[in-house]
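Heads up, one of the protein chains got dropped from this complex, but the rest are sitting where they should.
In this document, chain identifiers A and B correspond to the written order of the chains, with residue numbering beginning at 1 in each.
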Amino acid sequence: MANTAPAHTAHADGADGETRRDFLLNTTVAAGAVGGALMVWPLIHSMNPAADTLSMSTTEVNTSGIAEGMGITFLWRGKPVFARHRTKAEIEEARKVPMGELKDPQKDEARVQKGHEELLVLVGVCTHLGCVPLGQKVTEPRGEFGGYFCPCHGSMYDTSGRIRKGPAPTNLEVPPYTFLSDTTVRVG
Amino acid sequence: MSTEKSTARKIFEWHEQRLPIVSFIDHAVGSQYPAPRNLNYFWNFGSLAGFMLVTMILTGVFLAMNYTPHESMAFDSVERIMRDVNYGWLIRYMHFNGASFFFIAVYIHIFRGLYYGSYKAPREVLWWIGILILLAMMATAFLGYVLPWGQMSFSGATVITNLFSAIPVVGNTIVTLLWGGFAVANPTLNRFFSLHYLLPFVIVGLVFLHIWALHIPGSNNPLGIELTAKDKIPFHPYYTVKDAFGVGVFLLFYFGIVFYAPNLLGDVTNYMKANPLTTPPNVVPEWYFLPYYAILRSIPNKLLGVIAMFGSLLILFVVPWLDTSRIRSAVFRPVYKAFFWVFVVDCLVLGYCGSQHPEGLPLILSRVGTAWYFLHFLILMPVIGWLETPKPLPASISEPVLNPAE
Partner (left out) sequence: MRKSVLTAIAAFALALPISAMGAEEEIHLPKQTWSFDGVFGKYDKVQLQRGFQVYKEVCASCHSLQYISFRNLEALGYSEGQIKALANEYDIDDGPDEAGDMFKRKGRPADHLPKPYPNDAFARASNGGALPPDLSLMAKAREGGPDYIYNLLLGYEDAPKDMTLADGMNYNKFFPGHQIAMPQQITDGRVTYDDKETPTTAAQISKDVTAFLMWTAEPKLEIRHATGFRVLLYTLFFTILAYLLKRRIWSRIEKH
């Protein structure tokens, strides 16, 4: 071709060639896009908990020193966990509440372990927006139901850690835990 | 179907009228940028450098999420990235080797510019910004190398910051300021991390200026002649697809190193935690700094050595005026072409010398190499430009008389 004016304006290719190019074009663009997405995944996944973080997921505590009516707070997976030694009256109060009154109905029996009904173990994080509720110490406000009171938005929990009033949607979470002995609890 | 498309089109046009970002990109690296039709594969390395910049920033941002800039934790946090963080080993090896591949791309890009006279009028400012990018890259690479806080990180930081002590009168004050103490220590590491995170974004800004300055005169080409519109083709799709192919080939080399020889370009000494009480037997920088390091060590006077080292970079700023030739491309300059390749060898020799102990033959070679480096720019470039008779230039790419590019 003597005239080298930009040939891209006038395609010499036949219709067949165009179709093949379109197929090739689409495949190449798709391959590039998929490849790019595959390269992004390791970056995103690196933000997920690392192997050492996942392995640190148990905490052991000694519960023998908790006096009746008192509680201790410790860390599990970076979150506060409440272990509270409930009084007889508190247990009774928790058990006589009719299910119909509960926003998130759950029996107290299902929230503690058999033979250790006095020990209430809870993740100390309000299910509303993640504040740490008050009530572990006798000097702290425990809300209208004698359990926990969240100072951020006024959610109130009963002596089983169930939500009774306020904006929180669900009961305080019970973490998985086992009794290694009568006085040692492993959370996680 | 068709109505849906036109709705999308309407939304697109509505947005383009208010912020014409798509047209902007189209004019910068798209179908509205007329590029010479005869660019060879050496012109791929600009976009490859850009690709590596993005790779480095992305991997770097995610590394920083798990890195701790503290003298007693930095090394351990890097090991945690390598062992515990999901794909941490991949991200770190990509970042670590990415620095080398970034420099490979940029060095080839610079030598391409030197060969084809891309620095000559009217592209002097474009060239200047390029040098600024190189300087910012070198600073970033040096700062980054300190972060793992290995033995070589520590020695490198000590040696390079001590360069400033060569400055008369205020030298030591400046070094103390850089360190934030009386030696390289935790305050140094902390500020290096801060600056290492900052500078890449400065580079991004400079890259925008670089591309802007490129679009004023348009791309140079292997023939170095001014081209008419008929010798130009739209950047997209011709050069976008060519660059995509180039990225693929480049990635094959990059991934080959990342997955199968990730520590080849590093120094074993850096897998030992920094210990201020000892210095490794042979303190050498990463390969991309070796020629400058050879220049520094070739001169027995501290201040003059430092001046020569920085001078070897700063001299690039005046290259557009040191080259007195009336034409750009070395394709038509047989004498300059020969000396260009000698210069390339000279840089490689300097690189080799930089990796050796400065004694015996390597020291002699690095002195010859340093002298030649400056001779090339200060004497050969202007003199060859005056004396050389270039081959006749073609009037356009398509002119059949002389077409050596094909």
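Methods note: a residue touches a chain if its C-beta (ideal position, glycine included) is under 8 Å from a C-beta of that chain, and two chains touch if they have at least 3 such contacts.
Everything quoted here is computed from the prediction, not taken from an experiment.
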{"item": "Residue touching the undisplayed chain, where the options are B:42, B:107 or B:271", "value": "B:271"}
{"item": "Residue of B:241, B:304 or B:378 in touch with the missing chain, whole complex considered", "value": "B:241"}
{"item": "Residue touching the undisplayed chain, where the options are B:20, B:256 or B:300", "value": "B:256"}
{"item": "Absent-chain interface as seen on chain A, which is shown", "value": "1-2, 4, 6-8, 11-13, 20-21, 24-25, 27-28, 31-32, 35, 38, 51-52, 55-56, 58, 62, 65"}
{"item": "Absent chain, residues of chain B that touch it", "value": "37, 76, 79, 82-83, 89-90, 93, 233, 237-238, 241-242, 244-245, 247-249, 251-252, 255-256, 258-260, 262-263, 268-269, 271-272, 281, 338, 342, 345-346, 349, 352, 356-357, 359-362, 364-365, 368-369, 372"}
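Following the convention adopted for this analysis, only the chains that are shown with their structure count from here on.
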{"item": "Of all residues in chain B, those that touch chain A in their complex", "value": "58-59, 62, 65-66, 80, 83-88, 90-91, 230-234, 238, 244, 397-398"}
{"item": "Contact footprint of chain B on chain A as seen in their complex", "value": "4-6, 8, 28, 32, 42-43, 45-48, 50-53"}
